[in-house]
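What follows is a set of notes on a single structure, which appears directly below.
Missing here is one protein chain; the remaining ones are kept as they sit in the complex.
Naming follows writing order (A and B), and every chain is counted from residue 1.
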Amino acid sequence: MIRVELIRRPQQSALFSALSPFIAFALTLIAGAILFWLIGKPPLPALYSYFIEPLTEIWSVHELIIKATPLILIAVGLSVCYISNNWNIGAEGQFIFGGIVGSLLPILVPGFGGPLLLPLMMIMGMIGGAAYAAIPAFLKTRFNTNEILTSLMLVYVAQLFLDWLARGVFRDPNGSGFPGSIRFPAVARLPEIAPSQGGAHLGIVFAIVAALVVWFMLRSTLKGFEVRLIGTSPRAGRFAGFSASKMAFFAFLTSGALAGLAGITEVSGAIGQLRETISPGYGFTAIIVAFLGRLNPIGIVAAGLVLALTYLGGEAAQISLGVSDKVARVFQGMLLFFVLGCDTLIHYRIRLVRRAIASALEKS
Amino acid sequence: MNDVGATSSSPTLLKVEGISKTFGELKANDSVNLDIVPGEIHALLGENGAGKSTLVKMLFGSLQPDGGTIFWKDQPVVVTNPMQARALGIGMVFQHFSLFDALTTAENIALSLDEKIAISTIAERARALGDAYGLPLDPNSVVGDLSVGERQRIEIVRCLLQKPELIILDEPTSVLTPQEAEKLFETLFQLKSEGKSILYISHRLEEVQRICDRATVLRHGKVVAHCKPSEETPSSLASMMVGADVDAVERASKEGPEGDALLEIRDLNRAAASPFAVPLTAISLAVKAGEVIGIAGVAGNGQGELFEAISGEVLQKAAGEVRLRGSDVGRLGITQRRRSGAAFVPEERLGHGAAPTMKLSENLLLSRYRTDAKAFLGSLGVIRNGAITKATKRIVEEMDVRKSAEDPEAAALSGGNLQKFIIGRELDRKPAVLVVNQPTWGVDAGAAAKIRQALIELARSGSAVLVISQDLDELFEVSDAIAVMHNGKLSVPLPIAEATYEKIGLLMGGAEPGHASHGVELGAS
Partner (left out) sequence: MEIAQNILLTIATAATPLLIAAIGELIVERSGVLNLGVEGMMVIGAVCGFAAAILTGNAWIGVAAGIAGGALLSLLFGFLTLSLATNQVATGLSLTLLGIGLSGLIGEGFVGKAGVRLPTLDIPVLTDIPLVGRLIFGQDPIFYMSIALTAGVMWFLFRTRAGLTLRSIGDNHKSAHALGIPVIRYRYLAVMFGGACAGLAGAHLSIVYTPQWVENMTAGRGWIALALVVFGSWRPWRVLAGAYLFGAVTIGQLHAQALGFGIPSQLLSSLPYLATIVVLVLISRDRRLTTMNTPASLGQPFVPDR
């Protein structure tokens, strides 16, 4: 019997702070190879089609960027939440609400066009997401209600609400009965960056700008200090004169707005209409992205690309090897597990103790 | 400083030979030797951080030694866990009680008994034993509702129920009034007369001299002396503990005319914030420029609640309940109170006064980002690292903070050094009012003297200083007057010339100042 003992480091290890995401990724690859072997697929070709193949063609790099955009946007917002100890796990719902509110103009006012339309849609999307995120923040600060559970419950509510809209009042009357709104006119579509090469749209620019702004905020401003202080030591935060309630709103509104922006970006950029489902679980995958990026917005950009790769790789592996696309989800879950486990190395040294020795001593 | 071993005729109960324990770089115990004979009270003396707690944790099985041997009745033993220690006959009364707030007294006791006995039987036995040793307790009360003194009784009764031959007491009097401490000593003498041995950990030299037969002195993890306390003087014991003479704190008597009241508390009330908290009732106090007022009291009588109320972490109902430099601040938060010239140092260093995982420079910003906004913040709230680093260096030099890295995390500093930094952080602002809770709790003697001196000097330079402390020695050293907190109420401050340990002790125990003279003579001494 081997027991794990943790010995606290006097200082956080800078080495493992940098290394831990890479170790986690390497461990995920090893575990992935074992998984492929278990389901009877050749491990190395499978890993190749998962992690390399999507990068070999320019159009699939565009696909990668399309998938990474919502992940990065949401995860950057979540990093503010998680650093400040506000556990928003309902980004999926905020994403959906951003998509809905952002789509109101093209759906309800089809004649409205002009250069203001897209900026308005984006802003409304952010307002939609932020407003939906304000609910758990309000319940947490006013009624002391656990935000994990409320934000999550609101995801189911948002999904059902969108389903109702897309099959009901927002359904395209000319859509021969299929659910989904009218297809957006070109003025309501986010422009593509390089239309001749692939479909990546302006959303990735939003994502990178958001990451840079939040990174600077967290690193160099008093607001960022407040976020970090309240998160690491709430009582010291109160002693410093910061309000945990205001911080809850700040964190939830920021992450809600970014998730909402991701939602309308997805609808206006990648999909082009409001459908009964607009997300393959981006709001949840973004949680993994946030942690893999070590809650650092710059790291999150890289992590978002890695997780987007698992989505694409899943499709690629299904086509070339007949591997189930469900494997992608398993990959994502394993990755988060390994990331969390490796983060222990930043704060502790790990010692393995054979229990047999201890009990032998006991007998003597 | 003569070496006194156990006389060869009496067998040793416990003998420790060359025991060592290392945490990372720190040698907490370095080849420690100790022996205890039956029926003696043996003192383990040493400063904070000298390694006393580490040693007793190893005796009780909570920690494993890296080297050395423990002999119990001349047999070598390996104590792997507290259960085994109890089975041998070693009992422990922890300084930071190992009790469970949500459970009843009887349940708390049951958890440390290794045989399975019905709770009702335990309750009966505990009550009987408590009565026999003058330690009354109510087995059905929920521990969270009890005072510190009552909790200690539970700890002691719980320990005695296991019929130990050796009882380890870790700083037992630090939570007691002088009168309660007397009662505890009686209990200890009774146990001694029954042939039980006691390992008594303390840094209070007078009481060690009074009750202990022999003493072992630790310094920086090493045994520096075995001695008979009765043959020593407090100062000789102190110099063994500290290794060098500690500068005595100098308190020049207050001179000049009465200063203005810079901090005023008028009829402050506060309801209990949590099920186990103390409400504050009708507290009034004025601290004038140039003086240090001390607030004495046993832990848990509302000192923390009072501190939060004065600092503005918790607001008052009426603005006039707290006044700073003549203006009402009761409805203002801690930031505005700081801007009115006040500074605060809370009891808990890690997690309240400082964020453990943040660097010292960031911890400087924690209390000063608004008062020194011009120096530390640029436009858009961008933090000016250069200015903060410079100020951090200044404080580190001024207060002689010893650290291992250029800008370490707060948690990496020793308690004393972190406390010097936190106090220095506030002194550096030259505040008009300083409120400090437990300024030298868990701090080594050198640092404590430095901190106390700094508090007095701040007052003498024209500031008002309020010191809340459970350490009476400290209060008598620094204060111009001492008030006592009991059960959420504050007594009128006694000028230091009139204050005695006895009077303060009675007030700490809850005697009404008006009626106290009937019981014990307060006036004449």
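Keep this in mind: a residue touches a chain if its C-beta (ideal position, glycine included) is under 8 Å from a C-beta of that chain, and two chains touch if they have at least 3 such contacts.
Quantities reported herein were computed from a predicted structural model and do not represent experimental measurements.
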Among A:Thr69, A:Ser103 or A:Thr150, residue touching the chain not depicted: A:Thr150
Absent-chain contact - pick from B:Leu26, B:Val77 or B:Leu111: B:Leu111
Residues from subunit A at the interface with the omitted partner, ascending: 3-8, 39, 82, 87, 89, 139, 143-146, 148-150, 152-154, 156-157, 160-161, 163-164, 168, 284-285, 287-288, 291, 324, 326-334, 336-337, 340-341, 343-344, 347-348, 350-351
Subunit B residues that touch the omitted chain in the full complex: 23, 61-64, 81-86, 94, 97-103, 107, 110-112, 116, 274-275
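The criterion applied here is as follows: only the chains that are shown with their structure count from here on.
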Subunit B residues touching subunit A - in the complex, by the definition given at the top: 24-25, 78, 80, 84, 311, 313, 333-335, 338, 344, 346, 348, 351-358, 362, 365-367, 369-370, 377, 380-383, 404-405, 408-409, 412
Interfacial residue positions of subunit A with respect to subunit B in the complex: 7, 10-12, 220-223, 225, 228-229, 232-233, 235-241, 358, 361-362, 364
